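Here the complex is missing one protein chain, while the rest keep their positions.
Chain IDs A, B and C follow the sequence of writing; residue 1 opens each chain.
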């Protein structure tokens, strides 16, 4: 931690700060310059964070040096983590994992049909929402457990893995029972109670980046899960809020190499929600893989026109099949398989 | 709803769209222009929203005409709502209501001391967090029920009202028992299960704007509470995420007159979290009142240096007292009391 | 400057960095910690900035300590600057200065009419664009010198001061001749050649904040003007780009107290462009004054429906008159006059 002092900080103020730091058992050193003096404190930054230093008289600003996350960082674990999601499939290795399916689960028959088709095209995981976060209370909110049962049936028939979103801690048992991967949605990225609960299991967690959250905060939310004992966190970039309005969000492909620099956790990309436009899904999926993503999560619907949510951003199975062909070539170009 | 057709939309595509709209029992009209043709559908926009029109072949874009919220809108209720928070105090009337107190509740004695002082300076409500949303799992997470008991003791002694945050639906009963106003924090603005639960009571709800949410989405979240039957929603602007980094967030004072144009619900402002700098709290509080805010929520701590969270943005009671003097003059200048 | 080393930085890399710093004649000190080591360099930060330190092997990040602007900072000049704009009027003192008028100058008669009215209501400066930055090449681009002549005529008749925008360095002489204050628009805040040219005169400059620029960059642009020798810079907050779309921009009232903390330069606020909604101009003007702004710049048009640009955000003279009444009370409440 570097504490930058105000130009006019008094001797008393400086001493007071030094004492405070020392009272935590830390060793501060004062470095006096012509224009500004600073106090440095190396190590145990967490303890210092508890002090509201920026409010102390005589202090201009405080600059942390260490990353606020530990278990999620590459310092802690330099090699990439591979998360076993069942069926011998791992996210984070050489093979790029594709998750595909409708935004919401709507009926059993069409879900099984989609599951068969996306599996045939190369997807390993079926996505489908049983509980849906909808901006409007008047929109379709999902089928609940019934939707999960349809997913289970699709798994039974096609041997595909399942990912589904948990929104309410009261449905944790339900999701634990049905899903192979539990998704924490963007709107709940900082729902810390939910993070702690899923951290108590060892179920793989697909943690989506909040639409207003920095990469650092994203890793801090992963830290919540990891610090409870669950190492199986798969990060998911799904678009951030910016002023651009042609796309629904700005899918931040930069997050892929950034996270590869900072963390050992795998990162997948959701171009369907990230752009909100099905016409851009193929191009952005290719970009994600080229940038180093470990997987994709794509909305596919056999009848987007009838979809009860987010049909605007869904691909038809045939378009998905075609897209997968293109992705295979890009994966190969970067030395991976799909 | 206005459906703008692509320049090269075919006759078949247009007919297909018209049929789809008609199949919902609505009456579309086609208006053909030189550069673009459009299909208009007036009324019952909600039904149309269920169709993923932007994914239909032949459609370029879809423009909603009606506001997506109803109960929160001024169309529904032109006169301002006054929310009774107990003790004969109402938020939304001529009197500006001030809520003040520490970010987290830390110990009973100092809480009672703050409660006395802020009440003496003119605050009607004591704020204090028992459950705290913290970015880091390693930061102080709040005292839980113990904190609420300290607040109850402060209320007992000073007859001040209480506002505290609910983060987890499992703590709803606890909050219902202790708090006069239940706060839904910015990170939970789109935690729809939580919104629905608090909507089932008639307890006043202080709903904070999410840091990445538009004013429209803010009102949609209020709609979740209102649509469950609880009319007692107090909105709270607390800063949005922008590229500016001098302040922790960008406190959006514009939201005050904007919400007054769109909704009948009262709006209060939180300059402490919104700026993250105690030195700016007075200026931004004055600005909020001058812009028409119905209240303020301010962090006050009797020892910011020792505060276990957010001490950087807390005022000392004496500064709060001084600030209140200044606010009284501004309130008077805009024809209100405080 | 604090240089944070990578965890795995080698001895050679550290020595190489130390040598580089020393080769600039500076004295670095190395501080070794358990988790991270740092190199500190105090003083002459400008020299170090020339080195692309973040690209050096072994360096994780570089954190500047000093502010990158000097002449614009409060460190350099603790007392507020008062900018004499002519006619004995100063911006930055106790009196709040109001500039008002149409977005573009359209015809002489109506301009004189507006000038009379706004002056009667208390404005000291007539705003009016002769050269207009328009997003579309097909929109009205301003009357050019003819517009300036109309403004001169309005000044002649009403003794009001003039502010007008300079977009092209080739028109500098023209603006120097006609305007009392030269405006540099938001889109040109980082047009450094233009800044340098106006810095060579001693004409008061109204420098508008760019819509994507931080307060620090804003002060850096002021520094361009100041460093050429012109001390007469008036800053103007006019809204930044955010995701919020109810308002055209997000008028950042926080910039007012922030700039008062960082700089001695006066700051005025433009609520007309900042919000893009005339209905919000009064509320945001009151907020600006309550927050400590030294002035306002307001669009007023005697016939907004016929205005050739930005009529949506213009007030009628009668509304302006009414608003000024309200502002006087707020100014008084914060101990100032208008």
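Operating definition for what follows: a contact is a pair of C-beta atoms (placed from the backbone, for glycine too) under 8 Å apart; a residue touches a chain by one contact, two chains touch by 3 or more.
Predicted model only: the values in this text are computed from it and were never measured.
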Message: Just to verify: which one of A:253, A:268 or A:315 makes contact with the chain not shown?
response: A:253
Query: Of the residues C:84, C:312 or C:332, which one touches the chain left out of the display?
result: C:312
Task: Since one chain isn't shown, list which residues of chain B touch it in the complete complex.
output: 2, 4, 7, 29, 31-38, 40, 42-43, 63, 65-66, 75, 241-243, 245
Statement: Residue list for chain A contacting the dropped chain reads 212, 214-216, 240, 242-247, 250-254, 256-258, 260-262, 274-275, 279-280, 283-284, 286-292, 326, 329-330, 332-334
Statement: Residues on chain C facing the left-out chain by the touch rule are 20, 46, 49-56, 68-69, 133-141, 167-170, 187-188, 190-193, 196, 210-212, 217, 220, 223-224, 227-228, 240-241, 277-278, 304-305, 307-308, 310-314
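To be clear about the criterion, only the chains that are shown with their structure count from here on.
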Message: Based only on mean CA positions, could you tell me how far chain A sits from chain C in angstrom?
response: 38
Field: Centroid distance [mean C-alpha coordinates] between chain B and chain A, Å
entry: 26
- line: Note: chain C sits from chain B at a C-alpha centroid distance in Å of 31
- line: Note: chain B residues in touch with at least two other chains are 212, 240
